[in-house]
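Take a look at the structure below.
Every protein chain but one is kept in place in this view of the complex.
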Amino acid sequence: MTAKMTMLEAINLGIKDAMAADESVILFGEDVADEQGGGVVKATAGLSTAFGERVRSTPISEQGFVGAGVGAAIGGMRPVVEVMMANFLAVCMDQIVNHAAKIRFMSGGQTAVPMTIRTMSGAGFQTGGQHTDWTEAWFAHTPGMKVVMPSNPADAYGLIRGCIEDDDPCLFQESMPLYWVPGEAPVQGNVIRLGEANIVKEGTDVTLITYGRGVADSMAVAQKMAADGVNAEVIDLRTISPLDNDTILNSVAKTRRAVVVHEAVRSFGVGAEISSRIHEQLFSDLKAPVQRVASSDCPTPFCKPLEDAFLYSQAEIEHAIKATLD
Amino acid sequence: MTAKMTMLEAINLGIKDAMAADESVILFGEDVADEQGGGVVKATAGLSTAFGERVRSTPISEQGFVGAGVGAAIGGMRPVVEVMMANFLAVCMDQIVNHAAKIRFMSGGQTAVPMTIRTMSGAGFQTGGQHTDWTEAWFAHTPGMKVVMPSNPADAYGLIRGCIEDDDPCLFQESMPLYWVPGEAPVQGNVIRLGEANIVKEGTDVTLITYGRGVADSMAVAQKMAADGVNAEVIDLRTISPLDNDTILNSVAKTRRAVVVHEAVRSFGVGAEISSRIHEQLFSDLKAPVQRVASSDCPTPFCKPLEDAFLYSQAEIEHAIKATLD
Amino acid sequence: MAKALSKETHLAMYQKMSLIKQNDDQIQFEMKTGKLMMPYYSARGQEVIPSAVSVNLNPDDYLVTIYRGIHDSVAKGLPLKDLWAELAGRDTGTCKGKGGPMHITHPETGVMVTTGIVGSGIPIATGLALSSFYKKDGKVTVTNFGDGASNIGAFHEGLNLASVWKLPVVFICANNRYAEHTAYEMGTACDTIAERAASYNMPGVRVDGNDPEAMHAVAKEAIDRARNGGGPTLIEAMTFRFCGHNIGDDSHYIPAEEMAAAKEADPLPRYRQWLQNQGFATDEELTAMEANIAEEIKAAKEYAYSCDFPGVEELKRDVYAYDLA
Partner (left out) sequence: MAKALSKETHLAMYQKMSLIKQNDDQIQFEMKTGKLMMPYYSARGQEVIPSAVSVNLNPDDYLVTIYRGIHDSVAKGLPLKDLWAELAGRDTGTCKGKGGPMHITHPETGVMVTTGIVGSGIPIATGLALSSFYKKDGKVTVTNFGDGASNIGAFHEGLNLASVWKLPVVFICANNRYAEHTAYEMGTACDTIAERAASYNMPGVRVDGNDPEAMHAVAKEAIDRARNGGGPTLIEAMTFRFCGHNIGDDSHYIPAEEMAAAKEADPLPRYRQWLQNQGFATDEELTAMEANIAEEIKAAKEYAYSCDFPGVEELKRDVYAYDLA
């Protein structure tokens, strides 16, 4: 019987352990200190009490405080900066893409920005068009950035620690619908290296490649289809950029079929890059074209029936798998 | 003997004709008025003299004036807003992706943002990491936005007019290295509808799919290889989002081989979406996997030898074509 | 000083205040019973501001507001049925159920934009005012935002641009002393937000946003100035929100005495009593007015629940001017 923990608890513990392990880790963002409630979903609860002024609530000024994260990182700190919702990254893109991502290269390696930006997103709460968005494709298209999305509490712990220890800027995008789902508790101190995908289920017939919330959905479909004799392999990317080519290609070389699943809208999304790489590398091995399962190409609608229809469904994953098997 | 014109002149003429045709077209951006020189590359020279206060130079505040473009558009105007360089879009992403792109949908179709954002980019001027970037993939991944990139003067005229007449927000990304290249002069009044690609050279052996600067390079390679008996079809997308699926797929269905060429960095770029769609739709017709030719996955370096090496080359296009023919 | 307001104006303001309050009560009630599922940011306690502003506006003047903005829209004249249908996510809602409470839009009553991104409405309002400049339509644009919003870049850029271009827009900051859970002083370097107007060479005035007469006077002056070509004004209206940042927030970060004092000074009963003291209305008359409002809300609610949800084809609509395939 293993201990259970939610993803929120795991993220909290991961940051806490990182702060205890390394004095240069500091944390800021709107409302993150305990006086302000320890974060809007309490992801950072207790940290200001434990670490004092190393944790700061900020004014509403994402350019200001993400920029301050860039500067603090250049000055030798390891800032963990919370941008409350993924949509709000749009107000501070400049500091991320023109500065955090490029400074190591533009300085010829003299300065670096070991900053972790935490943010969250996820459909299902009827928060509408400006509070539900997925930005992983933008940042994955930005050389110099790393992009991480955890799918379960133990990984969330290991990956947030991996981001904080990483010497480059990382976007750590959290999936709201996974926050309160209990899962296996992390082993404390277990840091997951970025760039390494995880095969969560081995299989032989088709490879499901996904991340974040897509992992549970893909697993559910894989399990269901196992009853019909379809043995799917499920890969949790964990890190979206850099992509773990080896794990993806080795798996698809074996299964010869692949489906990519993500919550972000389909067109020009992360799935396109994965699909292209597989076709480029394994063209003659593939039995069928790589399928993509993703959300509809529109802003996130408010009302429940539309929000449900907007988001990909397990039925669509199943349908895509079948398409590769025809 | 047809008249010649540069792309800069054509863009200037296109805006001028649009302003003459429709009073609601207004123009603003940094230094765009004649008192300030008519724009940093003189793309808007003469327009304030011709149209008075319908043309305004702005303070340095892209969020402010792009946001003002959103508001003016909702209020019934058709703003043409210049964001001087593509990198500076990062400071006003919020107004573009959270507002311009979403307002029609979020308002249930009651309000709309018929705004055109002009910007420019392009390697080759040693302007370095923060003045050379390609943002088409970000905005193509943003439902509600349209993304256009012209490859020659006549198209630039027709497409800027197409953007201004379009009832949705458009990003019109201009290629600096093409500005001063003379080409066929546009037919005044010729408006090109968005979403329609152009077959610039018919061929039978392989389809080159590209846009902007990639068109001239692809044509050069196509012409060179014609001597070796390779008859390439060249598609100028003109509009990147929405993609003209029909033109792409019809061509590749015929040639059964495709190469996508763009100046933006490779990973998670526009090429990935095009490649994925072709594989998805034409999997069993393809003789070889779709190849992608793009810039290296790093920020744009300053010094000439690195900048040259960073950018894709005609040799790489040729190499990619050959890879599809093997 | 401004001349005394007429009885009609006072009653019009009170009518809007009561409407806002009752509407808020009903929304909260429906959320508690699970009938409405949505993020909601109550403006209980802040009723005076939009009421006093709106009586100075024409129906076709423009409003740009924020997530905490239903009171602004209702005061501007937004029909309750359309509002409730939107909150309930129905296809008869202002936005066909696609926008929700954070994106209420209703051009017929001048409700042009409701944004969920802090500060972003400020440049957009500036742009609407710019359209009025070109169209010479005589409209004034009013935009609402909070104290926390004054710390974000869009505020700075929007006010500077509006001033340089001398546009007909009024910036109304509802200073309720908190931005989510962060107290004013923790986020805002200066003592008052009104003084920031100096950076933009525009008039800046701090007013008791819970005092209908004072708020009315300041709003009228600013709106008149805008309409007469005098350019923008920044108004800092002091107020308080009684129900925390959003539903679910227990206001733990607000000292108990501060909250108690604010509620004690609830502008609604105070104004109600004052109207009677002035002889502007009797208790019975006000009770009747309130009952009418209650009826109207009830009707809107029932209407909303009777309507259908939008069909999935709506995902393909309004992304662009044409329907997607």
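Letters A, B and C mark the chains as written, and numbering starts fresh at 1 in each.
The rule is simple: a residue touches a chain if its C-beta (ideal position, glycine included) is under 8 Å from a C-beta of that chain, and two chains touch if they have at least 3 such contacts.
What you see is a predicted model, and the numbers here were worked out from it, not measured in a lab.
In the full assembly, the chain not pictured is in contact with A, B, C, by the touch criterion defined above. Note that of B:Asn12, B:Ser61 or B:Thr142, the residue touching the chain absent from this view is B:Ser61. Taking the complete complex into account, C:Ala154 is the one of C:Ala154, C:Leu275 or C:Leu315 that touches the chain left out. The hidden chain makes contact, of the residues C:Met202, C:Ile254 or C:Leu315, with C:Met202. The omitted chain makes contact with just one of the residues A:Gly37, A:Gly69, A:Gly122 or A:Gly271: A:Gly69.
Although one chain is not shown, part of subunit B still touches it, namely residues 30-31, 35-37, 40, 57-64, 87-88, 90-91, 125-131, 296-299, 301-306, 309-310. Touching residues on subunit C toward the chain that is not drawn are 151-157, 159-160, 163-164, 186-191, 195-196, 198-202. Considering the complete assembly, subunit A touches the hidden chain via residues 24, 26, 54, 56, 58-59, 61-77, 79, 94-95, 98-99, 103-112, 143-144, 146, 166-168, 242.
By definition in this document, only the chains that are shown with their structure count from here on.
Farthest chain from subunit B, judged by C-alpha centroids: C. Averaged C-alpha coordinates put the centre of subunit A at 30 Å from the centre of subunit B.
Averaged Cα coordinates give subunit B a centre that lies 40 Å from the centre of subunit C. Those residues of subunit C in touch with two or more other chains are numbered 95, 97-99, 103, 115, 117, 120, 153-154, 319. In subunit B, the positions touching at least two other chains are 63, 94, 98, 105-106, 143-144.
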